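I'd like to ask some things about the structure below.
All protein chains but one are shown at their positions in the complex.
As written, the chain order gives the labels A and B, with residue 1 at the start of each chain.
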Amino acid sequence: MTTIDATPDTGNKKDSPSNPRRRVYRPNTRYIPILATLALLVIMYGGAVANYENFGQPSVVVNLFRDNAVLLVVTVGMTFVILTGGIDLSVGAVISLTTTLTATLLQGGWPPLVVLVLVLLIGSLIGAGQGAVIHFFKVEPFIATLAGLFLARGLALFINQQSIPIRDETWKAISEYRIPLADGVVTKPVAVVAVAAVLIAAAVLAWTRFGRNVYAIGGSADSALLMGLPVGRTRIAVYTLSGFCAALGGVLFSINSTSGWALQGNGLELDAIAACVIGGVLLTGGSGYVFGALLGVLVTGLIQTIIIFQGDLNAAWTRIIVGVLLFAFIVLQRLVTRKAK
Amino acid sequence: MTSLLKNRLFWPAAILVVMLVVNAFTSNQFITVRDGHLFGSLIDILRGSAPLLLVALGMTLVIATGGIDLSVGAVMAISGAVACLLIRDLSDQNSVGPVLLIMLVAVGVSLLAGLWNGALVAVVGIQPIIATLILMVAGRGIAQLVTDGQIINVQSGPYATIASGFFLALPVAFLIAAAAVVLITLLTRRTALGLLLESVGGSPTASRLAGIRARRITVMVYVVSGGFAGLAGLIYSANIKSADSISAGNLIELDAILAVVIGGTALIGGRFSIAGTVLGAVLIQAMTVTVVAVGVPSEATLLFKAVVVVALCLSQSPVFREKVFGRFTPRPAARAEVPAS
Partner (left out) sequence: MGEQSPVLEMTGIRKVFPGVVALDGVDFRLFPGEIHALMGENGAGKSTLIKVLTGVYTIDGGQVRLGGEVVHINGPLQAQQAGISTVYQEVNLCTNLSVAENIFIGREPRKFGRIQWGQMRRRASELLARLDLNIDVSAPLNTYSLAIQQMVAIARAINVPTAGPAATSATGTASGTGTAAGGGAKVLILDEPTSSLDASEVAQLFAVMRRLKADGVAILFVSHFLDQIYEVSDRLTVLRNGQLIGEYRTAELPQVKLVEKMIGKELAALEDLEDKAQRSRERTAGAEPIVEARGLGRAGAIAPFDLTIHAGEVVGLAGLLGSGRTELARLLFGADRADSGELRFAGKPVTLRDPQVAMKRGIAFSSENRRTEGIIGDLSVRENIILALQASRGWTRPIPRRRQDEIVEKYIKALQIRPADPERPVRNLSGGNQQKVLLARWLITEPRLLIIDEPTRGIDVGAKAEIQKLVAELSDGGMAVLFVSAELEEVLRLSHKIEVLRDRHLVEELQNTEGVDADRIMQTIASGATS
């Protein structure tokens, strides 16, 4: 369009790039962070396969989903929140509340299905409450969900400060159930739930009005409002969804550990946020994909797996190496993304 | 009177006063003189709030530039670990000179940690929440490495003084924090630093084009934040006379951020208030002390805190205040809002 037409009535200005600076070579910038993450993930995986015996076995990859099912589910919810430009710090605490409540209720002899529905409902309610406070009272998401964090963990501690074992048969049965995928490769139901969550979320974001409204709000909430989109409803729904995902993550956690404890899921919110960022979901909102967040979770999971394969690392070194790898990853991704632009 | 009610800091201040009054009635000693020193729960609050106050001071500057520093807790752990390790190896743990020197070294290490954060944010261009997350994860590992995973106990009189000593009848820890407050206030309000900080936080691009070296200022605030976290780590470790790399400064970043926000500084950066932060930090500490004084059971401590935080956040939301307190002041009809959803 800018290639100048001094005679403006020439009518059709076909596909001429509107502005050389903005248009050339930039059709797919949206995918660059994801592709960079994917490439680096593959490189890291390749390096690990070359260095450690047995790393190349398919079970290593399959187990990534099993071991990170909780984080994955929570990250899915977090992705929605971050896409609207918000943040949810309460997810780790909602997990601890969920596991504590689940274990307590199951111990009290409640029917498992009722417990499941109840804890999912409570998680969603906490999310909805945060969303309402953020939307109606214009409290910053960071602060509103920080208060939610205190509240949820406070409730969990109030219920019980000790770890409570789960002896319910249903929970145990799910925990011990194995799904054969291929010869010698099995996985757990929790992994299936997590993968399903990712797929559903991706579909919702890509193909529903709700999903597109999420992106629109993240792009510009003011514009979205002027375009007549249901900004308030969407924003509250997003936090509700995140609360639901956190509660679901809590259920998965309680299945994995067959116990409930108020300190479970401590700090998980930061892992989820980090996974989103590594996967190219911008903290400012409006840009990113669930599959990117999935890659982010796999990166952190792979780092953990490598550390386990390394074997002789103590807790101190584990933390340091996680930090160093995180650092290397973010810097590399930053360089790749910057180059591509 | 109405203008007083409208002040953002009115409700935090009111809650603080209420807590102090409650303390004055419930604790057997609110403020007394013993051995020429001041004692009592008021003094406990002032002394106990010193680490949080120091961390929150640094955090205020970081947040003013639109950033955030999650690594402060980890830096506290590192600083305490370094100090205790070196003091333990002293031939005479009670000699003042070497202990002072060691404390300088520990603060120096913390400044370096801050420099690292600042470089990641300002030079590499990583989002602050992620950049500081790296050190938050790795930093505690480093601290554990320094202490070799053990808790290092020290028996150093001079070292213990910074936490529990008295000078001019006042606790030394409080005096250190007060000095820091005075220093930062002078530095930001008597020089042009405050203006430049607020400008960078308001708009980094516009600031750069106005000739402000925004990058340099950004690095500096992270360095300051690191230094204050280090100082806080020393007070914390001197108080328990040991280095505990797991629990030192655990979750203090959240409290510090909370203190800053309660104090009226917005997380998006720009305008900041040192006085507000001081109020916020003291309030949070008063809450902890009061909970004990009133006899709230330990399992409900966090819940109590959550309720106060929720109340505070709501009290500072203009919309909430308008809805609750605004009935008596007719608002101009001009502000017809766009109906949400």
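Structure notes:
The rule is short, and it goes like this: contacts are C-beta pairs under 8 Å (C-beta built on N, C-alpha and C of every residue); 3 or more make two chains touch, one makes a residue touch a chain.
All values derive from a computational prediction rather than experimental measurement.
Between the chain not shown and the residues A:189, A:286, A:301 or A:323, the one that touches is A:286. When the omitted chain is restored, the residue from B:17, B:96 or B:195 that touches it is B:195. Here the missing chain is touched by one residue of A:64, A:120, A:216 or A:299, and it is A:216. From the set B:169, B:209 or B:275, the residue in touch with the chain omitted from the display is B:209, counting the whole complex. Touch with the chain omitted from the figure is made, among A:30, A:138 or A:167, by A:30. Take chain A: the residues that touch the chain left off the picture are 1-6, 8-9, 11-15, 18-23, 26-27, 30, 206-209, 212-213, 215-216, 218-220, 222-224, 226-229, 286-287. The chain not displayed touches chain B at residues 190-193, 195-196, 198-199, 202-203, 205-213, 270-271, 332-334, 336, 338-339.
Following the convention adopted for this analysis, only the chains that are shown with their structure count from here on.
Chain geometry summary: the mean Cα position of chain A and that of chain B are 30 Å apart. Contacts from chain A toward chain B in the complex involve residues 89, 133, 135-140, 142-144, 146-147, 149-151, 153-155, 157-158, 161, 225-226, 230-234, 270, 273-274, 277, 283, 314-324, 326-327, 330-331, 334.
The part of chain B that touches chain A in the complex is made up of residues 70, 120, 124-127, 129-131, 133-142, 144-145, 149, 254, 257-258, 261, 266-267, 298-307, 309-310, 313-314, 316-320, 338, 340-341.
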